[in-house]
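Of the protein chains in this complex, one is absent; all others appear in place.
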Amino acid sequence: MTAAAMRTMYKSHPDHPPYGEAMSRCVDTCFTCLEACSTCADACLSERSVATLINCIRLNLDCADACAATGRIVTRANKAGNRQPLEAQLTTCIAFCRACARECANHADMHKHCRVCMEACNACAAACEAMLNALRMPA
Amino acid sequence: MTAAAMRTMYKSHPDHPPYGEAMSRCVDTCFTCLEACSTCADACLSERSVATLINCIRLNLDCADACAATGRIVTRANKAGNRQPLEAQLTTCIAFCRACARECANHADMHKHCRVCMEACNACAAACEAMLNALRMPA
Amino acid sequence: MTAAAMRTMYKSHPDHPPYGEAMSRCVDTCFTCLEACSTCADACLSERSVATLINCIRLNLDCADACAATGRIVTRANKAGNRQPLEAQLTTCIAFCRACARECANHADMHKHCRVCMEACNACAAACEAMLNALRMPA
Partner (left out) sequence: MTAAAMRTMYKSHPDHPPYGEAMSRCVDTCFTCLEACSTCADACLSERSVATLINCIRLNLDCADACAATGRIVTRANKAGNRQPLEAQLTTCIAFCRACARECANHADMHKHCRVCMEACNACAAACEAMLNALRMPA
């Protein structure tokens, strides 16, 4: 299953959203970030220093839930309606990604999983911003 | 499993959040709203007039995803940190609940599932607002 | 939003499933168990003895995900089709609830949140079994 195949899927949607490219990138990075956050939480739970990583685990789990919801909601972003809650969702996702990236940055030198998770969070925040911009562009 | 039992659970959390009552009500109504939205979407899919309910189904699914994420995230709202993304999440959930309630209101006379869903969405929006207020109160 | 209101929702579904009562109880307990497991995981993260609760946290998170999926899938269980994956989902949910209840039982004397979570898991396993039985009854 290649990224190109997924891209043809968005193109075959009857609504032909003008921001299909931003949409498909946004969904991809949300689910990658969900995977990174969930994996980082589990790796943190296995670290000897788990007691110092509690805040990181909580933010990983929060960010995973926010990204899971955002990814699913953005797959339904074809219609112009309901713009306001959609924009609120993207803004919220950016807030969780940034908070989680900031926390993971504190442990990135020590734990590679925190470093990769930080990168996934930053990429997801950027893709949600690009989606927000695409939504606001005149069609 | 009574509501009282769940309430003792929140009280046994080592952090003893001062807003435990608002928190537990918020989580309860988020998951009830998830159930109502998911059930309403499925009932709409079985209506003969499904073609007139497409927007309702999409909002049901969006609201279900927003409520699922909010419910899970609020169970981790014990610590004072990360207040900003948490408030953003609650605000987003309110936006989806209101949009879904508005759409369901259009079909409430015709379909009882839309009426009950509208009530669940309104109750969830109110509980999320109460949680926001509780968070902002001085401890 | 009363349980009675939710019950009328299931009754207003155009498919009138003969097992609506079992279905609505199953969905309710799945979402209550999701709440209990998510809350127990967060409470465990705040315990001083967190290092001894890692396995419990992992099972809490697994059981929460299994219950979330089961609750959503059972809201779409009206049609007779696709019986086999639906039964597999219920069986899987029972397996996670039992594993999580067993682990929580080890800490139930020490931590009230583990005791309540164990009860929620046992109630969810029972409701999933009742749903399985209802599906297998001749209509």
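Each chain carries a letter (A, B and C) given by its place in the written order, and its residues are counted from 1.
Just so we're on the same page, a contact is a pair of C-beta atoms (placed from the backbone, for glycine too) under 8 Å apart; a residue touches a chain by one contact, two chains touch by 3 or more.
Every value quoted in this text rests on a predicted model; they were computed, and no experiment measured them.
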Who does the absent chain touch among those shown? A, B, C
For the chain left out of this view, which of A:Ala22, A:Ala64 or A:Ala134 touches it? A:Ala64
Pick out which of B:Ser12, B:Ser46, B:Thr91 or B:Asn106 touches the chain that's been left out of the picture. B:Ser46
Where the missing chain touches chain B, by residue: 41-42, 45-46, 50-51, 54, 57-58, 61
Residues on chain C that touch the omitted chain in the whole complex? 55, 58-59, 61-62, 65-66, 68-69, 72-73, 76, 79, 81-82, 84-86, 88-89, 91-92, 95-96, 99
Missing-chain contacts on chain A, rising order, are 1, 5-6, 8-15, 27-29, 31-32, 34-36, 38-40, 42-43, 46-48, 64, 68, 71-72, 75-76, 78, 111-113, 116-117, 119-120, 123
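Simple rule for what comes next: only the chains that are shown with their structure count from here on.
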Considering only chains that satisfy the touch condition with chain B, which of them also satisfy it with chain C? A
Just curious, how far off is chain B from chain A if you go by their C-alpha centres, in Å? 21
Hey, how far is the Cα centre of chain A from the one of chain C, in Å? 27
What positions in chain A touch 2 or more of the other chains? 58, 61
